[in-house]
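Mind looking over this structure? Questions follow.
Note that one protein chain of the assembly has been removed; the remaining protein chains are unaltered in position.
Let's turn to chain A:
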Amino acid sequence: MSATNERIPPTQTNIDSQTHLRGESLYLDDIPILTGTLFGACLGSPVAHGHIRSIDISAAEAVPGVIKVFTAKDIAGENEIGGIIQDEPLLADHEVHFCGMPVAFVVAETWDIARYAMKQIITDIEEHEPVTCPRKAKELGMLIHPPRTHRLGNVDEAFENCHYIFEGQADSNGQEHLYIETQGAYAVPQENGQIRIYSSTQGPTAVQKAVSKVLGVPQHSIEIDVTRLGGGFGGKEDQANTWAALCAMAAHHLQVPVKYALHRLDDMAMTGKRHPYSSDFKIGLSEDLKILAYEVTFYQNSGASADLSPAVLERTLFHCNNTYYIPNVRATAYPCKTHLPPNTAFRGFGGPQGMFVIESAIMFVAEKLGVDATDIQYRNLIQTGQPFAYRQLVDSDAQNCWHAAANAFNIGQIKKDIAVFNEQNEHYKKGMAIMPICFGISFTNTMMNNARALVHIYSDGSVNISTGAVEMGQGVNTKIMQVAAVTLGIHPRKIKILSTNTYRVANTSPSAASATADLNGKAAQIACTALLNRLKEVAAQQLNTTELDHICFKNGLVYLDDAETALTWEAVVMTAFVQRVALTENGHYATPKIHYDKATEQGHPFAYHVFGTSITEVTVDCIRGIYDIDSVKIVHDFGESMNTGIDMGQIEGGLVQGIGWMTLEEVVYDAKGKLRSNALSTYKVPDVYSVPGTITILPLETDKDNMAILKSKAVGEPPLMYGIGSYFAIRNAIKAFNPNAKIALDAPMTPEKTLMALYS
C-alpha cells in the first residue's frame, strides 16, 4: 500500500499562524540590521513622458548623512530589468515613460535622510504629451507587440445566420494590489563579489536574473532569499526586481549592506497594477438564445513597458469565453503602450478582464431582449468534450456546478423574494446575479510548468524542505508540509519548510498562476517518495523481507503487512545514515501533457480547469446611491481539498478582492498620467463592513480524477472572479429602481456611478 493515497486530515492550520499572531514572523523590514547598513530612497519621475535634460544631484549629495546618489550612468552592467521583453531600464536614461519611473537612488545613513535628500534632487525634463488611453495608443501604433488573435469556426459566416446580433463596449478599470507589506529589498555583500539579497518577491529567480544583468555578475554569485511576503497578489511577481536591483547595485558599488523598504506612497506611485481594459464586443445568438458567434477586441492598457503584459494578454484571450461554449469566436487583443506605470500580474492575470466582457455582452443582450441574463448563461454552459477557441477539449463541470447551486440555494426562490422586496420597498432595491466561472490551471507559457524540491533528512530523523514556492499567505508551505508528512508517514512536527533561496533551488518559476502548490507540492512528493523508497529498502533488510510493497511508514512507525513493527522512523533513518544511504533528494516535476503553439494559437495549455458558480445578492440604498452585498453563495470545484480551512480562506479572500475590483476600488490617473488614488486614504479596498453579509461555500461533490497535487485543485485565483457577480447584481438593483437607467458597462460600480445611474 502506498501512503500517498491516504487522506490528509483537512484541519492543519497555517504553520505560520502562531508566529503571525504573536508578531514574531519575520518580514523584510523585520530582518535584523547589520552594522553599517545604509538606507535607500528612490526618486520617481515627476512627469509621465519627457526627455531628461539634466538631473542635478549636488544638493542631495550635500545633505549630511548622504553617501551617494546613483543614476543610470552608475550602472556597471546592463540598464535593463525587462523579463519577457527587454524594454525596461532600471533607472531612466534620457527618456522618462511614466510618472514614478525610477530616476535616481539615494543612499544615506538613515531612511529619513535618504527620503529628505531624494526631495532635493532637481530634475529638468522636457515634457511631452503623455498617452494614457489604450485606444489612443493603438491608433498611434504604440503597441508592446503585435496583436494576437484566437479563432474558432467562422465568425463572419456565423453572424449571417444569427437571429440576434448586438454590439457594445465594456470597460474594466485597474486595481492596486495593496499588499499590506510594501515592496522592498535588503542587499548584503558577501566575499568574492557574491551578494545576498533578501527580497519581498514572488519570483526569486526573476530578481536573481535582473540583479545579475544590472551588476554584470553571473547568476551563481547572487543569492536571493525569501522567508515570506506580507501579501503579493501578483504585484511582487515581476515588480520586486527594481528595488532588489537598486539595493544590489548600491551594495555592490559601496560594499556595504543597503536596504530599501518602500514608503506606501512610493509603492503606489511607482508600481504597476491590474491592467485596465477597454473592449468592443459583437455577439450573435440564435432565436433560442444559444450564442453562435462572438467577436471581441481587447485594448489592454499595458503601461510603459512590457513587464508581464504579453502573458496577461494571452490569458485574457484564453478566458474570453468564460465558461461558455461558443462555436464561432474571433478574439483579438492589443497590448497598448501608454505612459502609465507598467501594469502587471494581479490575481486572475487578465482572465477576469476577459470574463467581464463576455458577461457584459450577455447582460447587454438580456437587457435589450428583456430576458433574464441567467437564462442565456445557463443555455450556453460548456460541456465535456467541447473546445474553447484554443482547441483544448474541456472536462467540464460547468453544468454540475450550476445545478448544484440552483438546487442548494434555490435560485427560483431567491428571484421571487427579490421581486417581492422590490415591490414593497420604495427607497431600497435588491438585485442578484449569477457568476459561473471556469479558470485554466498552469502557466500559459508551457516552459514554466516545472518545479524542484530539495529534501534533507537529518540523522536524527528531522526533515528540511526547500522548494521554489514563496509563502505569501496562500498557505503553500503548509500544503507542502502536509504532502511531505503523508508521504513520509511522519508527524508534521518533524518537518521544517525553509525559506525560498536561489542557492538551494535554482531556476524557479514564480509563485503565481495558482499552480505553486501543484508544481512544488508534486516536486516535494517526488523527492519524498524517492527517499521513502530508499528507507523502505533499509527497513526491509532489518525486517528480513524483500517485499517493499508490504512496508509502510505511518505515524513515525514502520508497518509490515499493516502490522506495527518495532522499527521507528528515527531508527531506520539512523541505520540508513550509518549504511551511507543518501538522505537528500532533489525532486523535479514538469507538468505532463500540456503544450501550446503560439503560431497557430492552438494546443492544450492547461493541466485542468476549475469550475464554480456563485449567486450574489445586493441591496442598493436608492436615496444615497450606496449598496451592501447581502450574500454570496457558491458551489466551488475543489477537486478533493487537502486543506479546507486554507482553501475556504482563499475563496473568501479572493471573492472579496474581486468584489473590491468591481465596486469600490478605483485607480485614478489624471490627464497628465499622475496617480491621484495614491494612498490608502484615496484608494479604498474592502473593509470589514463592505464584505458580503454572508458567504456560503459548498464543495462540488465529485470523484473525478485530476492532475492537481493529491487531487486538491488550485484555488488561488479562480474565486476572484465570483466578485464579478457583484457588478451585475448592483446593476440589476438599479434597474429595478429606474428601468430606464442608462448605465455604461464600465466597472467598478462606485457609489458615484450608482447614484448617477439611479437618477439618469
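Just so it is clear, a contact is a pair of C-beta atoms (placed from the backbone, for glycine too) under 8 Å apart; a residue touches a chain by one contact, two chains touch by 3 or more; residues count from 1.
Basically, contacts and distances are computed from a predicted model.
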Identity of the absent chain, which is to be given by its UniProt protein name, from "Acetyl-coenzyme A carboxylase carboxyl transferase subunit alpha", "FAD binding domain-containing protein", "Cell division protein FtsX" or "Heme chaperone HemW": "FAD binding domain-containing protein"
Touching residue (missing chain; options A:R391, A:K684 or A:K711): A:K684
Hidden-chain contact residue, picked from the options A:H51, A:K598 or A:R676: A:R676
Touch list for chain A against the chain that is not drawn: 13-14, 16-27, 29-30, 112, 115-116, 177-182, 228-231, 233, 261, 263-265, 427, 472-475, 493, 623-626, 645-646, 648-649, 652-657, 664, 666, 668, 676-677, 679-682, 684-691, 695, 750-752, 755-756, 759
